[in-house]
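What follows is one structure encoded as structure tokens, with my remarks underneath.
Below, a portion of the complex is reproduced, with chain positions unchanged.
Note that the chains are named A, B and C in the order they appear, and that numbering of residues resets to 1 at the start of each chain.
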């Protein structure tokens, strides 16, 4: 960390700053220039709060040099983390496809979709039981019943299941869930992250739609520092001025996060763009860019009977995508 | 709500869409143009999920006409909501100043600051006990002990207290807190919002740093629909490409939210800009723009003794700000 | 276009609005609901200015239904535009790679790089002669001399050249340039766009870093409406809160723009991310997502001699990228 002081800093304030910094267990290197004095901090600066340092009036600016995350940092853990999800490997050169409906709606629906995506080559089943909805008047998911139906689909197909936890009070229901998903809106729910660090279940941590890579990695750090190393990062689009797609899919998140961290990085083009016709091409791009896996929403016809005309078309679109994905990933794809 | 269909829509899909819409308790008005068919929905569309409608392949676009919030909507409640906070009125033409430190650090600190801001004219005391911190290695607040110290400061000064709730498991500690603050990162923690709707305590709901006015009002709607009408909205800066200030303070949030809703709107320039020297001018702007109140962080010297040199300067800056605020608000300011 | 009126609109204002609208050559369809009156406009609304409509106090909101662009619109021109660039086809199923240095620096440099990228399979040569620089103190390009050197490289290699025009006063120098590039900062330089519409040279129009797809297409419309149909769109990153990469590469721009328009869409991952080590994976993603071509910056060692150690490594990285690109695009890649 480097602290840039204003010209001619007040000596009393400088002494007070130096005293405070010394108590943070770092060594100070002070270089006095003609116009500017620069204080370099050597040691572990990850716990130093930049906002506190800026409170001294003599401080002009503060620049962080070391990343403030450690457990998630590739510098201290050069090899890719490989996570065992109920016997299947995530990360480390393979490619994992998680598919399923937005919401679990009924036993027939979830089992029908699970069987269909399995047949197409999906590795795991996703489905929402607890649904974060902007509106209190919108369908909030089947909740506990949704989890029960997902477990039935797991039993029927053997696919591990991934579903979202919205509040710690629900956690007992997740005992047999294979991956707990933390949604974008809870990425900085620090109390929840800390608690999830106390279990060993794999956590799929979605990037908040206005959070930086570093903030995502700091949230992973909460889980890891509390004892759970099994974190999968997931890009699902960031919020920008462009409204034609729901969010802007940040494809560079994959190489960037894999450069900064050893954790697996998944991509969720369905939530990112919100327009189903663009999802297949964004999924292919995600494979080409080097991500470790995909979350794909497989729609079922919301209007009526399950797995009918419109729906089978969409599971068909997923099937066609899987064929193309194998073309992009001939060497790393582990076929079922 | 208006649904714009693609040219020559498939009749089977159209029938399926019409059937689904009819089940949502709305009436359909269909106008067939040369190039485009438009379906207008009449009735309460607040529970209709635009993303579901977009799943029909024949749908080109969907535009919402009515706001999806009702309890928070000024159209259905033209008069300003006035909230009683332990005997003091918030909203409805007065102006409320809430001041205090970022974190409660010790009994001496919080009482010293409480007395100082009270003397300068602050209406309420703020202070963090549970602190949402990006880093797991940063100070997380005094937690339960912090609440205890705030209550001591309340007893000592008579100032109502405002402090942040981070997780529902902490709620019993908030029994004597006057206003529960929901931080920007929890604005869409829907399980928490729903629970807070079951009490009658005033809730200060901060806008998430990448959330729209409508999303903020939908979060207020969660609380209000569950039974608690006492919601204060708070703008605290939005995230943009500009990094010189911590966030971009969206001053138009005050007139915009007051136009859309009858709820009181507060402004938090301290968190928005993150640079203390700009806070006084942004606070004056907040008063001039027509907000109902302010949250101001009054710094204490982080380095050493409490209320020493550096700190008294800052409480002095707050005192000067209060003098200027009275100049901006001669008619509406209710002096103590 | 749909105009939503406020409740109980003033009749005088309504008459004035109707009179004005009628003069815009559209037909009005008025539906009066219980709470809201909606005015639908039928006809060509592309010239109607939403901001003017909003000036009537009785107007609550205005929603555009038809896209305001015509020449660039796929609805009116379903087949892909294929542009002939000095005998090579751009768009329509092929894939074009344009490579070269950021700035032309010397004859040796540009010819050395041109030969190298040609050998690796690049289709065209790019290089900056006029450089838009944030700082007036930074190198502004070799200007006229830079164009002269590019033309030498074209002569030496046969590669068509692409270079940026910054001001209309420079246009005579571009007579032998094959594609004129309009940079992101000039995407809404409407006087320049109009002038470029009067020539027939292919224009590579870069998306401004805070412009929507629609604004990009409206800028293409300026060129096309003035008579030049040869426009290539180019995504080069948008500005967001994330600062780890220079901009956020909007990969969905390719399928989105190709859905809205028949024009070819190129991707420029070099400028988008600004970090050379991420460029190859973003280039592969661009091919997988269905773009029509790539702009890749091939660095030369800025420190010393040309095409030395560091540089050859980088042309080597480009060569490796071209090999991988052929793997992603076995069917559509037209090998040299």
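To be clear about the criterion, contacts are C-beta pairs under 8 Å (C-beta built on N, C-alpha and C of every residue); 3 or more make two chains touch, one makes a residue touch a chain.
What you are looking at is a predicted structure, and each value in this text was computed from that prediction instead of being measured.
Undergrad: Since every chain here shares one sequence and 3 of them are in place, how many copies does the full complex have in this file?
TA: Altogether, the complex is made of 4 copies.
Heads up, the rule we're going with is that only the chains that are shown with their structure count from here on.
Undergrad: Using CA atom means as chain centres, which chain is nearest the centre of all the protein shown?
TA: Given all protein C-alpha atoms shown, the central chain works out to be A.
Undergrad: Of all the other chains, whose mean CA position lies farthest from chain C?
TA: Max centre-to-centre separation from chain C belongs to B.
Undergrad: Let me have the rounded angstrom distance from the C-alpha centre of chain A over to the C-alpha centre of chain B, please.
TA: Spacing between the chain centres: roughly 26 Å.
Undergrad: What whole-Å value do you get for the distance between chain A and chain C if each is reduced to the mean of its CA atoms?
TA: Distance between chain centres: 31 Å.
Undergrad: Hey, what residues on chain B touch two or more of the other chains?
TA: 210, 239
Undergrad: Where on chain B does chain C make contact in their complex?
TA: On the chain B side, the touching residues are 2, 4, 7, 29, 31, 33, 35-36, 38, 40, 42, 61, 63, 65-66, 75, 210, 239-241, 243.
Undergrad: Which residues of chain B touch chain A once you look at their complex with the stated criterion?
TA: 12-13, 16-17, 19-20, 46-47, 49, 51-52, 54-57, 68-69, 132-140, 166-169, 185-186, 188-192, 194, 208-210, 215, 218, 221-222, 225-226, 239, 274-276, 299, 301-304, 309-310
Undergrad: Quick check: in the complex, which residue numbers of chain C touch chain A?
TA: The touching residues are 210, 212-214, 238, 240-245, 248-252, 254-256, 259-260, 272-273, 275, 277-278, 281-282, 284-290, 328.
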